[in-house]
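Here's a slice of the assembly, chains where they normally sit.
Chain naming follows the written order as A and B, and within any one chain the residues start at number 1.
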Amino acid sequence: MPLTEPDRLFSSDPKLRKTSRSLFESIEHTPILSPHGHCDPRWFADNARFPNPAELLVIPDHYVFRMLVSQGVSMADLGIPRADGGATEADPRKIWRLFAQNFHLFRGTPSALWLNHSFEHVFGLDIPLSAETADAYYDHIDDKLSQDAFRPRALFEAFGIECLATTEGALDDLRAHQRIKDSGWSGRVITTYRPDAVVDPEFEGFSKNVETFGKITGEDTASWGGYLNAHRKRRAFFKDFGATASDHGHPTARTENLSNLDAETLFQKVLTGSHTADEADAFRGQMLTEMAKMSLEDGLVLQIHSGSGRNHSQQVFGAHGRDMGFDIPTRTDYVGGLKPLLDAVGMEPDLTVLLFTLDETVYGRELAPLAGAYPSLKLGPPWWFFDSYEGIKRFREATTETCGFYNTAGFNDDTRAFCSIPARHDVARRSDCAYLASLVETGRLGMAEAFEVAQDLAYGLAKAAYRL
Amino acid sequence: MPLTEPDRLFSSDPKLRKTSRSLFESIEHTPILSPHGHCDPRWFADNARFPNPAELLVIPDHYVFRMLVSQGVSMADLGIPRADGGATEADPRKIWRLFAQNFHLFRGTPSALWLNHSFEHVFGLDIPLSAETADAYYDHIDDKLSQDAFRPRALFEAFGIECLATTEGALDDLRAHQRIKDSGWSGRVITTYRPDAVVDPEFEGFSKNVETFGKITGEDTASWGGYLNAHRKRRAFFKDFGATASDHGHPTARTENLSNLDAETLFQKVLTGSHTADEADAFRGQMLTEMAKMSLEDGLVLQIHSGSGRNHSQQVFGAHGRDMGFDIPTRTDYVGGLKPLLDAVGMEPDLTVLLFTLDETVYGRELAPLAGAYPSLKLGPPWWFFDSYEGIKRFREATTETCGFYNTAGFNDDTRAFCSIPARHDVARRSDCAYLASLVETGRLGMAEAFEVAQDLAYGLAKAAYRL
């Protein structure tokens, strides 16, 4: 019995199903572009085997372990590292069993679809995961992981990935990327410039980070001009490692376009830590506009990931640190927030700004009208909690009528769960084909057009938007 | 001709319909749990006949009469009592006729589904209600109401209700519940602790209420400590009458976790009426956290019904008082609002907090991500305006992918319209089965899993969440 239905995510209506399937078959094997994500470049630099099923599929995936935590499983029992270095469960098999016996919690979620897709299509399993099959699963996957065909580079190739972007901080030495380069391996793994640690005054160790930033670049980052130059140099350095984009994870979508003098003054405030929360937000906003202006100079695409309220639980943050599944979306204002940036450079046809959101209410009210007007703006795909069948459906239904397909930027998987990459693209491609089929079968799109759009959504739009 | 289609709410697509029907048949006769609602316990204490069709089905149901009012019918003509005791229509048959001749207003609404369900399945009618059939309807229903089989206890049993919770204020003596107990009747009717009148500084007569609260409990409710103890005692008293939950109807989802000193100071302010509107909200928010802490002591489940802007029309409130169909939803912030409570006790696996909302925009953006992370949180079903086919569909589509089914709490009917209870559970069960069928037929859920989930949604989740 297959774990995944061959016609999954296609409507049960025979006409819709047939049209969806035709469209999907035309792009099923199109190479994967993964222009934004969080894979670890060391996987491809070292090409070491993945240690075990729990460390591959459970412990690093906050989509997965937060669901167990939400039902009372403790993070320590799942082997999630503690901030104080204290003991957590060390036996990966025990962790796997805990995961397996709670697998019913994922019913109806994209995690279930992705995991089952990996189980079946990556590891060749055909029985459902449960308490009963936990050990058989563990042994089977662990055995596979010991084979060369399951090392990172082999999987990268087997997955049909044409290009994969990782995301590194501005202070990263990109050593892993250097080693990939040096290895002569043909896989295209590129970096992305993510300067949050030197741009966000509320980031842990911000002024120390800015100091290091100066040392790395040989710029006087205690001055506003030197600080901006340091960014310019660092962006160039990242471009040497293939970067075609920068990425910015800000709590709000606020931007500013201050005079040079006001920006300098604000910079001194945040550098000395004498800023208010509002000034911290203003500084982040100013930096988005600065980055957009640098994008006009160096051609990097500007990605804005706004609206995640990071580390919502004080207790979890204290005990386990960042990225522990307790980032909660917040209401986000793009119309007011982006205005300063857009007034400065929004009409530039050579600039590409990609917008992401965790606030679905802005799809139709804000994002599609903005992207359907400003030449610099395009919409990134549904992000995080909304990277799912229903999420993609709502995104297309709420944006297409206003900004069409060509103001969107294709799919990106945005994952740190390597084995889920083919599954995520599979879900996105199927969901898009199901949507296109609904347009075709209700007379809103011709079939020939639909084939073109399907290819664009799976490949062409990402390639163009990210300048790959 | 039946008033209700046998396959109502199931998709017309043959595969979806068949699957929906199979799932529904497996739970159609599952006993009803009604863990939150507003039935009058005196019905079951007295077991007197319901007076007449208008007083049973029109006058007390603000879902029904507000629709007529919205089209220009006056509340006086509908027999809605006036605050000043002035005259209103006293002839129930005339009221019924007015209702009947406007029945087309309900086309496409859940009220139409519920009413037709009651007409057909409770009262055995098979012609549509209209101006022409108004009198025949009146006579038919009135005749039924005179029969013993239509007294409250008999209907309770005929409806298949396993447990029904009413909602009483903190000052209620629970005499009706005592009489039910004393009667020896086997029906399980329990109470719920709803302390708004002694928790909300903006409630009519708040300080007087707190004084009475002290007398009833023998505590010095002029002191913060005594006031909290009064709650403890009263919760225990409610538990004696079966309560498994408290319930809180606050305008916002704000919570606070003040130091004991600050809380005491704030308490003195609200007690003396020298508070601002913001301080009133802060006090309500502090009390949610206090209630959550008491829940950890005594095991009561904490229900939060946030975001209803009560008594929107000054004129209607002045003329007719509370609960007159003019409560309008407001935008509600759960992510920021709940943080203090969640930082205090949110990670406790033994605490159950059930969240309800009238702001659908938070389903995907706020509620599902919160419930999909915090062990203490679960989502109540769609409430009030959203207790409907489309409301349930949007709820499931927006929450399941992020928090699954097992962070939700099953259905509750939340009604004061007793005869609508089976109809409301029927609509909810059918809507859920239609949703499950869509998952099955698009390869997102196995059929065996769907049968399990259907049973959980209809019964198991409510039983567990409410500790029934």
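Note that in this section a contact is a pair of C-beta atoms (placed from the backbone, for glycine too) under 8 Å apart; a residue touches a chain by one contact, two chains touch by 3 or more.
The structure displayed is predicted, hence computed values, not measured ones.
K.L.:
Given 2 placed copies of the single sequence, how many copies form the entire complex?
P.N.:
3
The rule is simple: only the chains that are shown with their structure count from here on.
K.L.:
If you average the CA atoms of chain A and of chain B, how many Å lie between those two points?
P.N.:
Using C-alpha averages as centres, the distance is 40 Å.
K.L.:
So in the complex, which bits of chain A are touching chain B?
P.N.:
Residues 4-5, 7-13, 66-67, 69-72, 104-110, 112-113, 128, 309, 312-316, 325-331, 358-361, 385-386, 388-391 of chain A touch chain B in their complex.
K.L.:
For the complex, give me every residue of chain B touching chain A.
P.N.:
Result: residues 13, 15-16, 333, 335-336, 339, 342-343, 346-347, 349, 361, 364-366, 368-375, 377, 397-398, 400-407, 439, 441-446, 449, 452-453 of chain B touch chain A.
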